[in-house]
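To start, the structure itself, in structure tokens.
Just one protein chain is left out here, and the rest sit where they should.
Per-chain residue numbering starts at 1, and chain names A and B are given in the order in which the chains are listed.
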Amino acid sequence: MARASLHPKILVSIMGVFFLIIVPVIFTTGFFLHLAILILLWTMLCLSLNIIFGYGGQLSLAHGGLFGIGAYTYGVLATKLGIDFWLAFPIAGAATGIIGLLIGIPSLRLKGPYFVIVTLGFNIILVAIIENLSSLTEGVNGLAGIPGPRGIPWLPFAGDFSSKMSQYYLILFFVLGFWLIMHFIKNSQIGRCLVAIKKDEELCQSIGINTMWVKVQTFVLSSILAGLSGVLYASYIGILTPHDASFHMGFDALVYLSVGGIGTIVGTLIGPAIMILISESLQAVVEIRLFINGLALIILIIFMPQGISGGITYLWKKLSQGGKRYAA
Amino acid sequence: MLLEVRNLVKEFGGLRAIDNLSFDVNEGEILGIIGPNGSGKSTLFNLLTGVLPSTSGKILFRENLVTGLPTHVIAQQGIARTFQTTRIFVDQTVLNNLMVGLVPRTKHSIWNALMSRVKMKREEQRLLKRCEEVIKFVDLEEKADGFAGELGQEEQKRLAIGIAIATEPKLLLLDEPTGGINIEEINHLMEIIRKIWNKGITVCLIEHKMKMVMELCDRIMVLNYGTKIAEGIPQEVRHNEAAIKAYLGEEYAA
Partner (left out) sequence: MNISEILQQLLNVLVLGSIYCLVASGLTLVYGIMHVPNFAQGNLYMAGAYVVFFLGSAFRINYWFVFLATIIIMGAVGLVIERLCFRPVRDAPHVNSFVIALGVLMAIEGLIVILFGADYKEVRPPWKKILDFYGVTIAGQRLLVILGTFLVMAILQFFIKRTKTGMGLDAMSQNRELALMVGVNVNRMSLLAFVISTGLAGVAGALMAPVCYVYPAMAMTPLLIAFAAVIFGGMGNLTGAVLGSFIMAGTQVFSIQYFSAVISDIAIFGIMIAVLLFRPKGILGGRG
């Protein structure tokens, strides 16, 4: 009997990545490609939330604001100071990371609901800051004319980013990179720490683990990723308003992540993909979307807290167990 | 002198849980701490490990002042403990439980997770070896890949002890390690505690089972209402009037 040489998870992952790569070839319409790009951008935001919530167990409601800070930092650097995308990208990431550090240090001392409330408060403050620094951010009027990434002529396949397809690949490149980062963390010492801290933080401390340091690092990384996804969003859409930093973004990311599966890597893609495709096909107006998202969140957490990817894993286990019984 | 406690006081509102307590723990001994319920034994452990802040007093570990230090720093200095309610990671395998115990000995930052992956893989192998040693030490070899939640009560207690000694401590604080287990299992645990002592780890043991305390411990300290009412070798304490009164009084009430 032939032995399976590849673990099914690896096989599925390779197939999935391959599919993502050929998406622009299949869906050549501008509209579908636009949808695909949006899905990937939400994947990034969900991914950043997943690191602190899925891995770290701390529900942050500040990530909408962090996303917005990254987006606005790039927007301001690009439009007001004429700084190039490739330089502004890491700067905006670092800036968001620093803000994440400032938010994380006081907040992570707090347990459970207090952390949630405080991060919500911080998000509100971030939006207020964005609205009030109107000389830089144009306040409530919104920042427009944000340029996309400049091509790198001497790098193959990266010569020019003016087409939608090239922008898709740029964003996909970063999504894959971030997934790799998540994978590395999950299977590392600090990943082990995070799982343990989630279950029993006091026990971890009595073992000698500096749980605060672990949590702060995690929060800062998650902030940087949220900021970077904001940069890519700004460079793609070209226009920003303070609403792009609101806590509603964080809420939506939470919904999408819950649909996909909190704590999973594949959930960060499945969630946004399903929710965005559903709302597009239902021609859902913005108002209905809020209601549906809320309802979806409630139903999911009650009946399927592991999300869709959890459901699939469960089914897979059931099926493979059934097979084993016959294999004897 | 491994551990020196001087004039330790812990007040909760108006209540003094620990009242001007001073004692020493000598390196290489097994010190038993006994006393009626509510005499402050677990509170003492919480104070020693920094889980609770003391109201006043000094705690010196290996000549260093550790009062007021955060729990994880004290643990890194070499004090490990178990809890009265067996605390382990129930949805992890036994092996993983012990691996967590070894984390503080490694570089466990995000930077390392991303940048030094090859080194980390090698480190992981080294840790696995160490884990296997500890698993053997606490006699959990067959259950290495089983889930901690599926272990029996006594096995879980052994696992908790395993996690504590995986951190390679100088001082091990055991809080009622034999709560709710039968005689055979008690003997097994006593063997393991003796093995730990043989390795040069000093042990402080809170216990209610007199026979075990008398057999295992080099010295015994008796607490009541947060103060020390007797201290000495088992024979001395056994005949100590104050100690007997404290316990008889309890038996009367029971």
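Definition applied: a residue touches a chain if its C-beta (ideal position, glycine included) is under 8 Å from a C-beta of that chain, and two chains touch if they have at least 3 such contacts.
Here the structure is a predicted model, which is why all the values come from computation and not from measurement.
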item: Where the missing chain makes contact, among the chains that are shown; value: A
item: Absent-chain contact - pick from A:Lys9, A:Lys80, A:Arg109 or A:Lys318; value: A:Arg109
item: Hidden-chain contact residue, picked from the options A:Val12, A:Leu38, A:Leu59 or A:Ile278; value: A:Leu59
item: Listed residues A:Ser235, A:Thr264, A:Asn293 or A:Ser309, member touching the removed chain; value: A:Asn293
item: Residue among A:Ile124, A:Ile181, A:Met212 or A:Ile278 that touches the chain left out of view; value: A:Ile124
item: Positions on subunit A where the hidden chain makes contact; value: 57, 59, 106, 109-110, 112-114, 116-118, 120-122, 124-125, 128, 132, 251, 254-255, 258, 287-298, 301-302, 305
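Here, only the chains that are shown with their structure count from here on.
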item: Chain centre separation in whole Å, for subunit B relative to subunit A (CA means); value: 42
item: Of all residues in subunit A, those that touch subunit B in their complex; value: 181, 184-185, 188-193, 195-196, 199-200, 202-211, 214, 217-218, 221
item: Interface residues, subunit B side, partner subunit A - complex; value: 49, 51, 70-73, 75-76, 80-81, 83, 87-92, 96, 99-101, 103-104, 106-110, 112-114, 117, 120, 123, 163-164, 167
